[in-house]
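Take this structure first; my questions come after.
Missing here is one protein chain; the remaining ones are kept as they sit in the complex.
Chain nomenclature is as follows: A and B, assigned in order of appearance, with residue numbering initiated at 1 for each chain independently.
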Amino acid sequence: MTAITVPAEGAAARAKTGGRRVPVRVWVGAGVLALFVLAALVGPLLWPYDPVATHLADRLLAPGGRTATGSIAWLGTDQVGRDLFANLLAGARITLLVAGATVVVGGAVGLVVGLVSGYFGGPLDTVLSRVGDVQLAFPSILLAILLAGVLGPSITNIVITLAITRWVIFARIVRASAMSTRRLEYVDSARVLGCGHLRILVRHVLPSCWQPLLVAATVQVGLVMVAEASLSFLGLGVPVDTASWGATVSIGRDYLGSAWWISTVPAAALALVVTAVGVVGDGFRDLSDPRSQI
Amino acid sequence: MSSTVEEVAGATEATPVARLRGVHIGFGAPGRERPVVRGVELDLVPGRVTALVGESGSGKSLTTLALMGLLPGGARVSAGSVEIDGQDTAGFTDAQWRRLRGPKIAMVFQDPMAALNPSFTVGWQVAETFRRHQGVSHRTARARTIELMRTVGIPDAEHKYHSYPHEFSGGMRQRAMIAMALALEPEVLLADEPTTALDVTVQAQILRLLTTRQAEARMAMLLVSHDLGVVARVAQHVAVMYAGRIVEAGTLDEVYTTPAHPYTRGLLDAMPDPGRPGRLVPIEGQPPAPGHLPAGCAFAPRCRFATEVCRTDDPATLPVPGRGTSTGHVAACHHSARILGTEPEARS
Partner (left out) sequence: MNTAQASVPEAGTALLRIRGLRAGYATRGRSGFGRRRVDAVAGVDLTVHAGQTLCVVGESGCGKSTLARSVVGLLDPFAGSISFGDVDLSAAGRRERHRVARDLQMVFQDPYTSLNPRMRVADVIAEGWHVHRGVLPAGEHAAEVDRLLSLVELDSSYAGRRLHELSGGQCQRVSIARALALRPKLIVCDEAVSALDVSVRAQVLNLLMDLQQELGVAYLFISHDLDVVRHIADEVAVMYLGTIVEHGTAAQVFQNPRHPYTRALLSAAPSIHDRPGGTNESALTGEVPSPAAPPSGCRFRTRCPIAADVCAADVPELRVRGDADHAAACHFAGENPATGS
């Protein structure tokens, strides 16, 4: 691992993370992410986006072009003259919300299933693991298309759809770390003390599952965003009157020859966020895995 | 500190095959390293077993690895020299080290399971040494390996040649490790806690094997151990390490019967001994963390003989008073004379 270190900051970071340095790239990734979250929170308030408005005079303006009202469309406009910058901000809200909610819901289900399955083992574990195997054998995007088609487009439904396709991954990770923790001597020690299963699960097994779960969650946030964009692109994601990066990419597909920016702007934003999340996730993993350290 | 020790080193009868002269090993960037081994002087003489005794974190394993040129990443010899066969190894390339390891110097590790590759048969791994260093054919390598496995006491060697490490018991794996180390008849054998993972009855067998082979081949052997009993059974010379320094060295008898350093004395008193029932006399406190040493003598905070001078000056390694330089008994203590003069602490 190559760690770029700034002496003073390095020392401070080391103190915080228990003797390990946070590389600069992780800070950059976290900064990009924070910027997008901030933009998603306050952006639509400053640059409101009206999904049903049409300003035909302003249609297909290139980035930096001047609209009929005299303002500048920094990222251009789409085929009905809606400002792409406002669209991007509104889309960030939906995309981040869906990704966050999916990971929280899927992660929570996976956590409970994984804990129970890994700690108790036995027939229950066998059944739960097989269910997971069957689901993993099926391509997750096909499953998502199937579910989204049945449930119909809405933000809640897409969160449900994506959570169903993702819980298995969380469950597996939590199960693995619960299984290895269960064999540790301090769990035996707690049993000798007379601790019940619930206390052992919550106080001794759960804490060791948090870190792998968080690492997995950061990876999944990125993948869920892509999955949501794909579904929206296929028209199975968010409702048509809701801005979403995936939906905007889908719309822009028809204008790739004449107005490349419609698809490119949200796609670039998506790529940037997914990369930033990935970098932060890697940072988490490196910090939590003692083997990646000298 | 080293000038006086050199005189002592010069007093040994045979020329050492390997020697450490004022070796410092530290972790970290040059100039700002945390010292973990500080000024170690050690001579490995043919036909002699020298023991390096110390508790965990004392730097004994790093010292051994420095002799093999196998220091872990981040650690380096920051001062002093590691000499093998009269050659200073400073600046040796990997290729030069590889030529030394095997024919000149070999090592037996504490955990043979970690040192053997689980995906190859034991015999193949031992034979590999012959093939690589002597360039012999598979048939010859195999024949020599089976012969060697027999001499280290692996029964049914032809059959065991094709066994994998996990099919061996702990004792047999350690025998295989010893076979591998002895394959090229090295002049120096390093054994880092070779029996710590083994049971007493098996430990006795392995120790006997090591000393027999060592005596037959007149090898210089360095035994690294925390177990004073194992050392007593095997070694002629003892060096006691504490917080990265050799605090006392000399012949086994002198060091064990008339320890001149309070740490050595404390270690011996802390051993349960059927001759002295009752409360044990532990060394109070904890050893300092490597790289975080107190000022003055590193042992002073735990030492009941410590005076003001111990807290300010790190004592030099000097010949023990009343022994003369000829015996080679040295200690790094301001108060060796006082310690030699006092009776062992009474047990209540």
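In the analysis below, contacts are C-beta pairs under 8 Å (C-beta built on N, C-alpha and C of every residue); 3 or more make two chains touch, one makes a residue touch a chain.
The model shown is predicted, which means the values in this text are computed figures rather than measured ones.
Although it is not drawn here, the omitted chain touches the following shown chains in the complete assembly: A, B. Screening A:Ser71, A:Thr126 or A:Ser189 for touch with the missing chain picks out A:Ser189. For the chain missing from the display, the contacting residue among B:Ala79, B:Val202 or B:Ala217 is B:Val202, taking the whole complex into account. Within subunit B, the residues in touch with the undisplayed chain are 49, 55-56, 169-172, 199-205, 207-208, 211, 226-230, 232-236, 252-253, 256, 266-274, 277, 279-284, 286-287.
One chain of the complex is left out; on subunit A, the residues touching it are 184-186, 188-196, 199, 203-204, 207-208.
Going forward, only the chains that are shown with their structure count from here on.
Subunit A and subunit B, compared by their mean Cα positions, are separated by 53 Å.
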